[in-house]
Structure formats: structure tokens, C-alpha cells
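Every protein chain but one is kept in place in this view of the complex.
Each chain gets a letter, A, B and C, in the order it is written, and its residues are counted from 1.
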Amino acid sequence: MGSTLGNSLKTSLFGESHGEAVGTVIDGFPAGIKVDETFIDAEMARRAPGGNFATPRKEKDAYRILSGVLNGITTGAPICCIIENTNQRSSDYQTLLSMPRPSHADFTGALRYNGFNDQRGGGHFSGRLTAPLVFAGSLCKLYLAQKGIHIGAHLKSVGTIQDDSFNEGQLNPELFKHLAKKELAFLRNDSEEKAKSEIQNRQSEGDSVGGVVECATIGVRAGLGNPFFETVESKIAAIIFAIPGVKGVEFGEGFSIAQMLGSTANDVFCLKDNQVYPETNKNGGCLGGITTGAPIIFRAAFKPTASIEKSQFTLNVTTGYKEELKVEGRHDPCIAVRAVPVVEAACAIVITDMILEGAGYDRS
Amino acid sequence: MGSTLGNSLKTSLFGESHGEAVGTVIDGFPAGIKVDETFIDAEMARRAPGGNFATPRKEKDAYRILSGVLNGITTGAPICCIIENTNQRSSDYQTLLSMPRPSHADFTGALRYNGFNDQRGGGHFSGRLTAPLVFAGSLCKLYLAQKGIHIGAHLKSVGTIQDDSFNEGQLNPELFKHLAKKELAFLRNDSEEKAKSEIQNRQSEGDSVGGVVECATIGVRAGLGNPFFETVESKIAAIIFAIPGVKGVEFGEGFSIAQMLGSTANDVFCLKDNQVYPETNKNGGCLGGITTGAPIIFRAAFKPTASIEKSQFTLNVTTGYKEELKVEGRHDPCIAVRAVPVVEAACAIVITDMILEGAGYDRS
Amino acid sequence: MGSTLGNSLKTSLFGESHGEAVGTVIDGFPAGIKVDETFIDAEMARRAPGGNFATPRKEKDAYRILSGVLNGITTGAPICCIIENTNQRSSDYQTLLSMPRPSHADFTGALRYNGFNDQRGGGHFSGRLTAPLVFAGSLCKLYLAQKGIHIGAHLKSVGTIQDDSFNEGQLNPELFKHLAKKELAFLRNDSEEKAKSEIQNRQSEGDSVGGVVECATIGVRAGLGNPFFETVESKIAAIIFAIPGVKGVEFGEGFSIAQMLGSTANDVFCLKDNQVYPETNKNGGCLGGITTGAPIIFRAAFKPTASIEKSQFTLNVTTGYKEELKVEGRHDPCIAVRAVPVVEAACAIVITDMILEGAGYDRS
Partner (left out) sequence: MGSTLGNSLKTSLFGESHGEAVGTVIDGFPAGIKVDETFIDAEMARRAPGGNFATPRKEKDAYRILSGVLNGITTGAPICCIIENTNQRSSDYQTLLSMPRPSHADFTGALRYNGFNDQRGGGHFSGRLTAPLVFAGSLCKLYLAQKGIHIGAHLKSVGTIQDDSFNEGQLNPELFKHLAKKELAFLRNDSEEKAKSEIQNRQSEGDSVGGVVECATIGVRAGLGNPFFETVESKIAAIIFAIPGVKGVEFGEGFSIAQMLGSTANDVFCLKDNQVYPETNKNGGCLGGITTGAPIIFRAAFKPTASIEKSQFTLNVTTGYKEELKVEGRHDPCIAVRAVPVVEAACAIVITDMILEGAGYDRS
């Protein structure tokens, strides 16, 4: 299992990197939402490969909606969307069958599925599965926008290059649109330039870099979510850890709050627009697992791309000896770059589920 | 909702801090497991208040098993366990109704439940709900121990005082037992002493400190878990973010992996005891959401206790003005201290669910 | 597993017939509902043993609410209710360990739980578990009544004695109250008298009789439910088949519709109170798995009580020979009689879940 998530909105992923198609089924999505293809195309393009800082693989992420949409409007029935695979180069991966790539799922997948898993290009474990995730997320963003809810993310860091953190006062849909158009989604232009150099330098060495994505959701009213097993944090963290390469998730001040004192970490309440509101947002928009009305802020740490051209050693499971491995093929030098819209999409899916759970299908 | 978690093992929490009882129902727990009360008592005692570094509230966490156990052996039927509340001092909380405590769920809970939530002592949001979680986790530990799986945790930091990280080579059940008996669960005695001072100093100022708990699970075989929405990381993160006060979760190298290069971050495979095994464990025991056979290592960041005696300001929602607030009552100066067994318990619940689920796909 | 049910409202059962207690946890129940104990007591009394047509066992079904209710009002947190067992006579069941009772779960339960199941009085399989189900259902009825939704049931048959079917025009809350007070819940008094004789005659022979319960839900608006796996019928049937002894469930015309023609089976639409409404209700209130606004009508077939004093043969699993068995102890001569409020309760739980799924927690 593992391919289905959600309560009121159930999102399902299927497909393999080098199979016929990847896709998603989204069940419980509200009826009556206009499917803005221009917006969805733009979202898909943000994640798609190509450009200077991503794998040059020329997949065309052309999606095809098979169900749940009539005359451009959602019908309330499950929405199936597929993206057919057209540009596989399976030969790149032939030698990997006996030599599991370090930090990839080749080895664990083979154990999990008794050797029957499709290993070509990572198969079902491939980052390519994030394409349908972005499709699902872009639909959710269209729904959320109608509710005045907007989601945006940027690269908090690439390798050792740091960006500013989101400044709560400046969060707005225009900033998110601006970031979505950047080659690297940095708030600071100088950091963006440094990050470009960092990525290019490492890539030229056949190496890769990691990064941190920071995501903000604005416009969610206070009072959504649940205590304990379905806190807002639990639900967001679960889907973010589903994105290949994520090794950490933190909300608000995150790990640094552990070094603060109660007197400095507490978010004092004030009145804002005649509503109770936390004056600061060190808790990242949730208290007791429930939204405070402040922006929901979290960061996700992405490891450096595991596939590198640089020579490394790995076990040849056939011979039992370590051998040199250079992962050929076309790989992103920094998966965090293309992960920005994926993180937003994943967040949009969870927020939509949360809204629908709070409101039912009646009201949506 | 939010009180039920799991697939093959369903764990449910109920109760309020100052109500009749808190408790848990555990459904799907294997039949035939001996309920070792000495062990469970010891686990409950680790979490219970009292001692120098915890709230002096003298709750007696006496649990009562109502079902699912016959003659000290689990029957396979749902196990209900309750812990009756005997020592409530609700008067402490009277003034909070109009003045929501900063960084507490008083405000969000009231919105979520239209003002009907039990606010006494935090009600259902109280850390007291972690007592039945520890009960459930201790049962799971008994089951896991039969499979050679052991879980232990320590305080990676308290405030600014750092402990060593777990050293994979030294992880074993004896170390976990040793840590479980310490006043503060530090690996380094010198750090423990410094942390004691830190806590006492802050407490004497009416303030509180945060901390980071690091948890290791050893003995889990490679090949358990799922890609995407039910990765090992997703499942563990979801339950850890259910523990009150957690603001971050990271696996293996966690956030620092984002600053590493592919060539240094990759875990190269080797042969160990004739099995494929990652030579290093920067991924914290999971690849592609599936166990590698290496220890599952994660860290959880706990914020400083939000309830502090030190004067702070908060909104009086009745008057609309900010007023000074001193949270009276008995509070832990550092919730991370008592959270150590809670983190272990939460992890044990997820690992048990994963093992039980795995028997299905193993055998098919 | 198997003890938890529902999406927006999660109901969990635990306990054994001769253990410490039976009980339920209800999660997702709306906040702000007044817990009318007089009503709940009356519902519990309808199911409780005693009287002329039920087992004379004097269980006192005194329930104790442990959580989720404050000052008589639901808080939105999980509601745990327990009913402690006070009057066990386990000795009645001693010989059954080696001689599984025909048509009981002694044999299947022992296989399912590797012999560790609590066999005393049927353990977790006991009809006694329907007591907490009635508690949960009575809470749901209180919620539904606020929405103008009422549920009532009667004995469509006891053995070969038939009652009238519900006449849609006469369905109203008063009729349901009237039926709830009857010794046997028949619409026709003459049938009731005949059924009493039938039960008493069979009981005096040490035998038992079956029966059919017909249940009606009125006041549910059109448009609730789902196509396919969560049709109204699927959800109701699933919970009704959870009640011990049920062997059949049918909606509207049920099995007899299979002998009708399309032209006679179709429910033609008309206008009623200016709303589209089916003129007849052969489909029992649902089309395509979704409510039509007409009463939801279904029937459940109960087998005769499996425990009979009359001599029967069963296998002595120790000796491998068949031996005579007389099931001593106190048993209902017709479980359908006390099942009437259980069927209503089960239906109330599903309808509440359905309403909440449609409306969310916001609106409830």
C-alpha cells in the first residue's frame, strides 16, 4: 500500500518512471470547480525537467484528464489524470540491477517486492511520480484560491547558500507568483546568483547539492485540524516525507525552538482585525494541531541528488565485491530546485483535505 | 477526529486532563503476548510526573486494563486501558477561560469545538494523554522485543546543552535500559549535569527550556514500509507530530544533509553478515520509504514548556486588552525530559503496525 | 482489527462478556450536544436483559462516561463510555472449551486468535457488546433529532409470525416512541400476542426462534451518500452485519424486487412540498447509493439464538467424538426481540457519520 492518502479528499498515485504512464486519482474533490488549464500547465512546467538547473531530459509532462471533469468543470466524481511516458532511455539503468545505487531505493524496493519491482529509472520510487502530485496539487490550489487560501514556497537554502526566511508581513499571492517565475525560487537575488554558481560548480564536478524548501500557506482560518493523530503538522509532515529525498520537516521556529526559552518562544495573542491572533508565529500557524489563523510555515530538507556522475563505490551484489559506479543518465544537480512546486502541491492537497473535512461536501 | 491511528494496529486515545480518566483502545494487537506489568509499570514511571526535573504533580498513573487481556496474556481482542484522574486541581485554570495561554491550544481548541471543549488543564489537548500512549507503546515494545527489535531514546539537547549523537556501533538493548534509568537521559554524564543546572536555573526564573529527543530502533529487518504516502518516515513523523510540543522531525542526517554533497551524503552499500547493508546511515535507516536494515534514527524538537510562571502578556478576550498573565499551577520546566519515553512509545506503535502490515505482503 | 468503523464519526467497541467491562469510544461526535441521560437510559433499558421474552440475566447496564462530556454537554473530544460487568457466571461456560457450541464463534474465534481468545460467555464476540453500541447509537439519535431525523424499528416477523410492513405514510417519531415501549415491537397487536406465544412455546421446549427487524429512518434530506464503495446501503449493511446473528439485509422491496418487472419496480418521481420526491419507495430511500429524501427502509434477518437448552450434538475436540450438548446458562429465546434497539442504534451511527461527512465539523 502507500499510494493513497487523505480522509475527505483521497489522492492516489500510480505509475513508474519508465512504464506506460504515471498518474493520479483524486476522489472527493468538490464539484463545480473550473479546471484552469493555463494555471495547471504553468504548475506542471515549474516541476518539469529542462532548463539550466535541472535534468535536460525532455519529458513532455502532457497530462490527460480521463474522468471527473466535464466541459472544464469538476463533476465531483473521481478525477483520474495520466501522464504518458514518451522519452524513456532504459538502457541507462541496465547495469544497476546488480549494483544498487547508493542512497536509492533499488535495494530496499527489491527486498520489499521480492525482486519483482520495476527498477528502470527507479520505477514507482522515481521522482517522476511527483508530476501527478503537482497535477493534484494544482487542482487543489484552484479550489483553495476560491477560499482566499494561497500557498507559496522558496528555496531557504541550496547547499550552503542561505536565503532569507519568509517575512510574515510580506506574504501575499503576488509574492508567490513572483517566486514561481524565478529560475531558482530565492527571495534574495544575490543568494539566487550564488546558488546558481554553487549548483553549476558541483554539477561540473559530477556532484550534487541539497537544499531546504520553505513553504507558507496564507488565508486558512483559525480552528481547522485535530488534536493528536491528525494534527495539521502530522498531516503535512506525512505527505512531505512522501516526497523522495526529504529527510526533515519543521514548523515555525522548528529545531531552533528547542534552544529557546518559554518566555521567548511563546506566541502572545493580540487582536487583529478584531480577531484573536498570535502576535508572533514561532509555532508556524498551529497550536494543539489546529490552525491559529496565522500563516502555516514549514521547511523541508532535501538531500543532494543521490544519482551522481562522480565515481563512487557500491556493492556488486552478484560478485559480493565493491565496485566503482558512475551513475550515467540525466540527473538534476539539486532536486530541491524542482521540489519547490512539489512541496506546494503536497501542502495544497493536505490543506484541501482539511478544509473539506471541516466543511463537508455540502458546503464546498 | 484525530484520535485513531494505524492500519493493522489501530491505536485510539481518549480523555481529558481533569476529566474522569484518560485511556487508549488498541485494536489489532497480536494474541498471545504476555503482558509484563513490571515492564509496563517501569515505562509508565519514566513518563510520570515527579522527581526534580518534572512537575511535582502527584498523579498516580495507575492503569487499569479493561479488556483484551486474560490471565495476563493478550487475547487478540481490543485492549482498553484507562488511567483514572485522581488529583485534579481545576481551580488553577479558572482564569484562563478568558485569557488564552500563549502557545497553548486554549484558543484553537475553543474555535475548533465552538467553545464546548474542556479547557481544564488543557482538556483533551493535555500532555497527560501521553500516559495512555506510553501504555500502548510499552505493550508494543513487549511484542517487538520478541522479534529482536528494541527502541531507545536520549536527550540530544536540553536548551543549549548538547549531548553526543547515537553512535550506531554502540546501539544495543543494554544501552537503552541504561538510558531509561537516568534522571536525564543523556549519553554524556557531563552534559547531563549541565542540563540539570540549565533546567533548574531557568525554572528558578519561572521560565522553561526546550530540547531535542533522538530515538533509535534496532533490529528491524530490511524491506518494510512503502513508497509515497506510507513511507516509514511519513508514518513516524505523523505520530511524533501528534505529541504535544513537537515542532520538528528529522531522520538520519536530517536538516544538515541539505548542506552536504551527493558524494558525501550517499550511503554506500557493503556486505555485513553476508547481507547487503549501508556502510553509513545518513538516511537514518530508510531509503525510498522502506527500511534498509540499519537502525532507524530520528530526532524530534520539543519547544519549551508554554506554561511558565514568569509574567507574560496575553489578550483578555473579554476586555480586548492585553493583560499580564502568570500561569500558576505545576508545570514541567522542560517537557523534553519526560517526552523521551513518549517518543519511544510512539515509535514502537508505528513499528508494530508496520511489522503486522508487512506480514501480509511478505507472505503473499 | 474490526472494532472501529466510520469516516467522520469513528465508533470503536471493546470488551468481553465476562471481562471487566465492555465499552465504546466515539470520536468525531459533534461538540455542543446535550447528553440526555433519561433518553439514553431508556434506550439502554430497551436492549437490557430481563422481562418475559429475554434472558433473565440481571446485568445492570449502568454506563459510565469517562470523557468527551463536560457538564452534560459533548465537548467534541472522543467520548469513552464503559459498562462494567458485575454479574458474570463463568462456570456456565466451562465445558464449552472442548466442545465448541454449534453456530457460535467459539471455534472460529479460537482459530482466529490462536486459542488465546477469551471464550467465557463468547468473550469479545458476545451480544453483550451491543450494549455500548446502543449507547453510541442513542447519542447519535440525540444529534439526529436536532436535525429532524428519527429512526425506529419493529419486528417484521418472529419465527413464522408476520407483522405488517412499515407504511410510509404513517412513519413519525410518535410511532417510533410507541413501538419502543412495547414488550414485543410489533405494529399489529394480534401478531404481537401470537409472537409471544410462539416464543414461550419454543422456549419451553428448550428451543429458540429467529426474526426479522425492519428499520425506518425519516427526515434525511436527499443527496447524501456516495456512489460505489460507500453507498448508503453499503455503509448500513456493513454495520448491520456486525450485529451478532444477522444473516441478511435488504433495502426497500429487497429480495422480492428481483421478481418484479422494471415497469412495476420503478419509483416514479413526483413533486411533494415543491420538491422532487419518489412517489413510491421500492428502492428504500436510496438511488445510486445516495438518499432520495424518502424514508430509508431496510430489514435485517436474525437467526434463532444459537444457544439452546435442547439437546444437540457437537464435536468434542478433545476426544474427536460427537457428544450431546445442552447449553446451560441464561439465553434469550429470540435475539431479534432485543435486537430492535440495536438495529436502530447501528443505523443511527451510520446516518450520523453520513451527515457529518456531508456537513463537516464546522456546521454540526
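Just a few scattered comments:
One rule holds for everything that comes next: a residue touches a chain if its C-beta (ideal position, glycine included) is under 8 Å from a C-beta of that chain, and two chains touch if they have at least 3 such contacts.
This structure is a prediction, so every number in the text was calculated from the model and none was measured.
The missing chain, though absent from the display, is touched by one residue of C:Gly76, C:Pro244, C:Pro295 or C:Gly360; that residue is C:Pro244. Where chain B meets the chain that is not shown, the touching residues are 7-8, 28, 30-31, 76-77, 143, 227, 355-364.
Residues of chain C that touch the chain left out of the display are 1-5, 7, 11, 13, 100, 102-105, 107-109, 111-112, 124-125, 129, 157, 159-160, 202, 207-212, 222-231, 233-235, 237-239, 241-242, 244, 246-255, 257-263, 265-271, 276, 278, 282-284, 286-292, 299, 301-308, 310, 312-315, 317, 320, 322, 336, 357. One chain is missing from the display, and on chain A it is touched by residues 1-4, 8, 10, 12-16, 19-23, 25, 27-28, 31-32, 64-68, 70, 73-80, 82, 112-114, 116-118, 123-124, 361.
Basically, only the chains that are shown with their structure count from here on.
The most distant chain from chain B, with centres taken as the mean of CA atoms, is C. A separation of 46 Å divides the Cα centre of chain A from that of chain C.
Residue positions of chain B touching 2 or more other chains, listed in rising order: 1-4, 13, 112, 124.
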